[in-house]
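Apart from one protein chain that is not included, each protein chain of the complex appears where it belongs.
Coming up: chain A.
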């Protein structure tokens, strides 16, 4: 009756209210917990990213410094000159003749006890698939097959243009993948989930296949194999890490030497050649441009189409064609005025890359890292004193690098050296790219998009630019393109659109900074070239990869 039910109701109501409040409390608490985690993750991310970029910046700075010395301090003695020349220049000629000798990979014997995959050329699709399977089972490819594959790869690459033109009318779909950085698990996952490459399934891999991860060699083997098997459908772009100088620092050189103790040096030497012959970009249906880094306000696709890309062996240091003294003086003056020309060497007093104009990437503090000058920068540099100091640190640095790779880069005769014969030096000159050619390539391999308009030097990385939405728009309009796909930057979701969805960053190495740091992703271009993103991430508990769309 009266009091009984109303008390019941009262209790019921109270209980419901209490439950409501309890739930609200738990939710409130949980949301705060999640926010704290998110904040922690973001801070960690900024730290990782700044460490990564600072490392790149350091390397570039070091090379800039040595290059500057090479250009401006001619040692007094003949021996010293030769020594420095040998150390810093590439010798493509001697290598080319060595390359012919190098088809003596045939002389490398494969023992019967070898249980890994065996390759025969011309490669068949089954071979490539077998490679994937073998690497999944943690087998290692014998050096003989590695060299053989590299040799065939180079032969193929040499025929390709700088900008690969691909059409979607031949294959149903085209999938673009970003940085892999030696993470074999991610590559295997992509093939597992998306399907192996085939005439109906095109792939573009957008650079940075190596360094950092532990299976760079295996990734290269798989990518090169598929490229040989499906040359019309499988495409590779060069990344800034497809570069022997960068590899010295970021782990690939070490990986090769560890896995191939006897033939490692030869493999690395051959790879130098292969890397510099990788195409610079891929263009789909004349509408979607895929390249590793980005663009700048001076990016000229017609020029890029025409240059001899193999002349740019490394974007770290490039001996460019000698100009007359007057020209160089003018160029130096011009450099000081326009900042988009490229950063003034950090060690020169006019340089602005030191703290006064900090460039921030998120919460990254540029001030801290740009102070890493190893040689104090004073108004005038005493030539002899400096070159003596530098010579010893040069030798130290070199010794370290040599120990890592056991490489002795023999010298090509360069301009100022008097011991060069005229003919040699002429030919040597022509084998070098011009300053502009080099700059064009560096820009597309190293640049990053930024939110603000304009184009400024990428001082954080040490190479390339930051390009704004206006630069993108200008380029797309000039060449009648729809949008740009690039990689080069790790993103938490594995991908990111920017510049009004005209630029897509795609990054395929999941958990790049640490377990749980980020998803990887790839993008499929459907009819009308609309992008469709697929994400994934290795799960730390079960070591399986989970997929999200």
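Note that a residue touches a chain if its C-beta (ideal position, glycine included) is under 8 Å from a C-beta of that chain, and two chains touch if they have at least 3 such contacts; residues count from 1.
Note that in this section contacts and distances are computed from a predicted model.
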item: Options "Vacuolar protein sorting-associated protein 33A", "Mitochondrial import inner membrane translocase subunit", "adenine phosphoribosyltransferase" or "EF-hand calcium binding domain 2": UniProt name of the undisplayed chain; value: "EF-hand calcium binding domain 2"
item: Contact partner of the left-out chain, one of A:46, A:198 or A:434; value: A:46
item: Per the touch definition above, residue among A:13, A:29, A:121 or A:497 touching the missing chain; value: A:29
item: For chain A, the residues touching the chain missing from this view; value: 15, 18-36, 38-39, 42-43, 46, 360, 362-363, 451-452
